[in-house]
Each structure stands twice: as structure tokens, then as C-alpha cells.
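Please read the structure below before turning to the comments.
Of the protein chains in this complex, all but one are displayed in their positions.
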């Protein structure tokens, strides 16, 4: 795998943006591997992702910041620079349903997810065997109704200790407090087992069954303080029929959840996602 | 095309149902072409569709009713018998968007829809050219805010005059009154341009765009007195991305709407749909 | 889970078939849970699957055979009777790619596959850790070019020893000999990583990439003596674009393979598949 840098940019759309950025990278001998941009014409917004090979690039990360600063200022850019050599640290939260956890652990082990997973946190101990099978530290932190704050304090302490970059809620059945969420803005990914905004909240498969929909879905999204309302990263659906009882919806939906969550995690880790207006742009 | 009879049955589930019905048909020399059944174990409900070749069948429709009556009574059946030789009479309601109308007229002309279309009603005259091209009578009935009742009276008079069996709302942008709907229970099919129950009501593509969903959908359903809440017949979705502006959603969605509406109309015409608990069973 | 019996039937289509079977089951107090049938009008073939609750059923399996025999003879039926209480014994063959194996083991452990897995056979030892994690016996049987027969002899001995009912080739990269296949007619399921009949044989992802297809697929099928030509059980596809390099095809395809193979295995185990004319009927 190549050692690359990924630059993510968002700023007001103006003439000369691409020329300026491309010229800057060319001047420093960047060999561009991928570049993609998006313009939201209604909001007058410019978004860009550009990835280049670090071999031959003649700037250190520190120098990059210094030399790129005038461009940043001129175009009022929000920007971030990531290196593919840095493997982000991901914590997985899980309750009893273990299909998403098993899927993420397998993908991580198989090299599909370029991250470290130093921590699994669960309010139950049911999934410890999976953590053990894949050699990932497992923390059982029960969440009692009247001691939720204490549980979250313990969680946050562990997350800080492990320098966690991203939290993945792999069917974690507890609602996180606004305080907790504010610690990790746009860095908590949840999987919801419906095609949002349909059936947000509790028991979506049961409600899908009752409503008689012909397709069921799953949605991965960033967690914000409003339940099931954060920016959607990925969605998918599968066809069902009257022959499918609720247990079938749950079983078929679990296959969707796995794929939809794992894609979101991978895209986040690969720095493919830009956020604006409570939406995501996913550069593929 | 074969001359067939289609029997639709729903009743409380009991032992002996299939044996009784199959034996009855066998005794009268029915050559069964298709048979499908469904049991809802929670509600204890039995639903069946059976289609047989009328060639060789030794009962007239009238005799059928008489001789089948004891079975109906014994099992407390709801039932209906349809003949494939009868082409139901369909009225299409349309406003300005004409893609669903054009699609239905083409399919009808091509022999995909085994029905008659004696009537198109529109609150605008824009689509008259299409009706003319396919040789279907077109009635322009403007709907003024303060004279909606009068418009509906005219519509109902026309529908009665033409002995209409099914009304198809092919992007008809007026809300029908409860009175109107009660005239045609489970006999009005609407196309809604979202994946219901998400984005029910007005401007679903705009709201889908704002919410940042990754798939858009369309839903065909029977019209009930509660807006966009009737039994769902068919749904489908298509993938979109941040590159799709609202106009693209509308254009891509229109392809979904055409297919999703035409399937619902065909299934209704072919007597494939059974209703219960505000849901549909579609026997394919 | 209910204790049920599943009857699979295929025979020449004749009047009175359904009536006769339904009457027989009714007479013996069967509470039918699911029944589905299919008629191939061109071949004049009748296929049926019927499942009933054994609670209340007044025949033993032995008596069933005796009493059902006259019906079998009259209609020239092929038939089989399976009990849901019997968990078929499945052997998984695997080489180095482990995604399908990991997926099947997880599903088995999670209760999605109602079978026993007493045996994993591999020509490599790479996947032993997975077998160990799930507590399944693992046999490493290397296959040398000049000693293939010996390897197959060892495999067959193990399969017989474990009374294996079904063999699943979970990306097993060796071609089985006709002799081997004849031991397990219609009881070996393979996953091929293309949308068959396109790209049968070796390196389908590379050939799909070269041909520039816009969708890639996976196919699960029964193994026959002609490579990649057996009856297809399930297929699925996913959209790709010019942005996807071969490694992406392989990664995205692996998600298809898992789902497409696991569905085939589940349907086989649940006695949902009937075979005719080198095709499958899958009763859902």
C-alpha cells in the first residue's frame, strides 16, 4: 500500500480554486492519485478531496501547513490533512446483538479497515467471546438507569486513555447523552435499522412490518444530539414480501446493517467524507 | 391468452381449508394454473388466490356461487370470483406531470395492461395531446379552490357513466375528499414520489434532498381517507449521490414512479392483490 | 421453533393433485404452516413444498411412507419427507480466502443455519484459527497435483465418517473430480464469483474488469461434472464504476459472495429447493 496524503477542503466557491490548489501541489512535486470535487451551487460551496503519493513530495506535514496557510486564508478554507500511514483508533460500542461487531472484527482482521481497534465497550458481557477470538480488549460497563452518568464517565475515561478517534455504535442500544456526544462531534457513527427518516426511534422492524412496506432498509449516520437525525453516510434496502415474518425482517435486515455500517466506517477511516448542511459528501 | 377464473379468498385459518377448496375445484374439473396462499399466523388469517382454465370447467359463474355457498358459510370466507375475459374499466386522473400517464397509455396500447381505459380526467389540459395520440377520451375538469365539490360531482358522474372499476391517480395533484374516496373503497391507486412512510405529504424530493438521503423511492398505494397512509402495493428505490441536484432527483424519481405505479395497476387488474390489516398481499 | 415436517414433491402435472395431497394431510390432522407449488406448463411438471406442524399430526414417519405410497404410485411422484428436528450435517471446504467461511461460521453460531458443522476441510492451514474460534474440527488435507486422488480419498473417508449430508465449497480453489461429485449428487454447493454464465472459469473479477462491465455478481449453484454449469440457486450483483480498481471488485464482490452462498446453504438446509431441468425452484 502506498504512503499517501489526503487533503480535504471546503470553502465558498470561487474561480481559481482548483488552479491554485493543483498548482501548489504540482510545485511541490505531488503525484496526484485521486482528486474529486463537488460544488453545491445553491449554497455556493466548494468541496474537494485530493490524495497524492508522498514518495517524491517535497514537503513535510509541518511545512505543508505553513506554506498552504496563505491559500487557506485567501479562500477562507476549512481543511484537514491526513496521512494514510496513520491508522485511526476506533472504539466499538455494542450491546447484545453481535452481527455488526462480528462483521467489523472480521473485516478489520482481513485488512479491509485500515485502523486500530484498541477497545470494545459493552453494557453486556455476551460478546466478550468475539472480542477474545479476535484479540481485542473488551470492557464490560453496565449501564444502569439511575447511574448512566457514571457509566459514561467511565467510557469517556477509557476513550481518552486510548486516544480514540472514532466511536462506532454497532447496535449499541443505549442513547448517549448530549454531553457525551459533544466530546466526539462528527466522530460517532451509528447504524439504525431502518431507511431513515422512516421509522426513526424504537423497534423499526416491527413498525415496518405493521406498515406493510415492501422494502426494508438500514442507515449509517453520524450521531448528533437529536436522535436518528445526524448526517446520513450510507443507506441500503432489500426487498421483502408478505411471506416474511418479523423474524425474517430482522434476519434479512441484519445483513443490510453489516454492510451499511462497515461502508461508513471504512469511508470515515479513509477520509472520504465531508460534512455540510447536515449532509455528507462521500468521495468514492 | 387463456380464458381463466380467479378466486380470491380470505378467512380465519382452519384445518381442511385447502383440501376443501381443492376438492371442490377438482370435482368440477378445474384445471388449476396457479395457486398461492398465505397464512398470517399472528392474526390467524388464511388468504388464497387460485386461477384455473375455464376450458373444461363444468360450472357457470352463477352455479359456482350457489354450489360454493356452503363452503363460504362453513369457513366464514370473504371471497370474489373474477374472469380474465372481463377487462376492468380504468379511469386515469392526471395533472401536469405526464410521465406516468404516458407510461400507462403506452403499456395499455402494448397489451401489458388487460383493461379498458375509457376516460382520462385532468384539472389541466396540458396532457390532452397524449390522450389524443392514444385515442382515449379526455375530460378537462378544472378544480377551483372554492368549487372543489362541483368538480368532484362532475368527476363522479363521469365515473359512473363509464362504469369505472378502478381509478388511477397518475400524479394527480389534488387531494380527494373523503366523500369521493368512499365511493371507491380500495379502488383508487395513487403514486407517491417517496419511499413511504418517509416524506409523506408535499414536496418529497425537496425534502429528501434536504435530509441528504442516499436512495430515493416511490410508492404505489390504495387511497384511504388519511393522506399517504393507505395499504402499500409496491415500492422501489434508486441510488443517488451528492452529485444529484434536485432536478436529477425528480428526473430519476420519475422513472421509479412509472414502474412502481404500472406494477400496482397491473396487479390490481390481474386480481393479484388481497388486503388485510391496512396491508397488501400480492400473489405473484 | 416448531417441530415440523416438510414434504417435497415433483411429478407430472395432473388434475386432482392438490386436492389429493391436501385431503391426505387433513385426514391425518396436519396443521399446514406453509404450502407452495409451481407448475411448469411447458414441461407439464408439478412441484410442491408443504410444511406442517407435527404437533397433532397422527402419523409417524414410517406410517406416512406406507399410507402415502398409493398416492405416490398413482401420480408417479418423486418425493421426500424431512423433519425440522433433524439438523443436517454440513462439511465446509475452504482454501485461503476465508470471508465465506467466517460468514458461515458466524451465521451458524448465531442460529441462522439450522445444521451441524462437524468438519472443515482445507488444502491450506491458514483458516484454522477461525475453525478454532468457533470450535469446529479442522482437517488440513493438502492437495498435490500428482496426488489428487489420494487427497480426495481422504476427504471422502472423512465425509463418510461424519455422515455428511451437504458439502459447501466456500471458495475452495480445487476442481473436484467427477468421481467425487458422483458421491454427492445435488449435495455440493459452490460459490462462483461472477454472474454466471458470464465469466465462468478462472479469474472472473479480472475478466469483468477487462470487459468493462458496470455490475459484478456472484452465483451459488449445485456442483455437476461440468464446471460452473450446475443448477443456479441464487445470484446477486452490485454496481461498480470506472473508479473501482480490481482490488475493489474483489472486496465488493466478497460481500456478494458471502450473502449469495449463505442464502443457498440456508435454503438447502430448510428443504426449500427443488431441482428440475438443470434449474432450481426455491420455495420462499
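Order as written gives the chain letters A, B and C; numbering starts at 1 within each chain.
Please note the rule applied: a contact is a pair of C-beta atoms (placed from the backbone, for glycine too) under 8 Å apart; a residue touches a chain by one contact, two chains touch by 3 or more.
All values reported here derive from a predicted model rather than from experimental measurement.
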{"item": "Visible chains in contact with the missing one", "value": "A, B, C"}
{"item": "Contact set of subunit B toward the excluded chain (per top definition)", "value": "98-99, 102-103, 106, 110, 112, 133-134, 241, 243, 251, 255, 259, 284"}
{"item": "Residues of subunit A in contact with the chain not shown", "value": "15-16, 18-19, 22-23, 25-26, 29-37, 39, 41, 239"}
{"item": "Touch residues of subunit C, complete complex, unshown partner", "value": "38, 41, 195-199, 211-215, 217, 231-237, 241-243, 245, 277-282"}
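FYI, only the chains that are shown with their structure count from here on.
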{"item": "Residue-number overlap at the subunit B/subunit C interface, same or different (half cut)", "value": "same"}
{"item": "Relative orientation of copies subunit A and subunit C, as a Cα rotation angle in degrees, nearest 5", "value": "180"}
{"item": "Chain centre separation (subunit A, subunit B; CA means) in Å", "value": "41"}
{"item": "Overlap residues in subunit B, where contacts from two or more other chains coincide", "value": "41"}
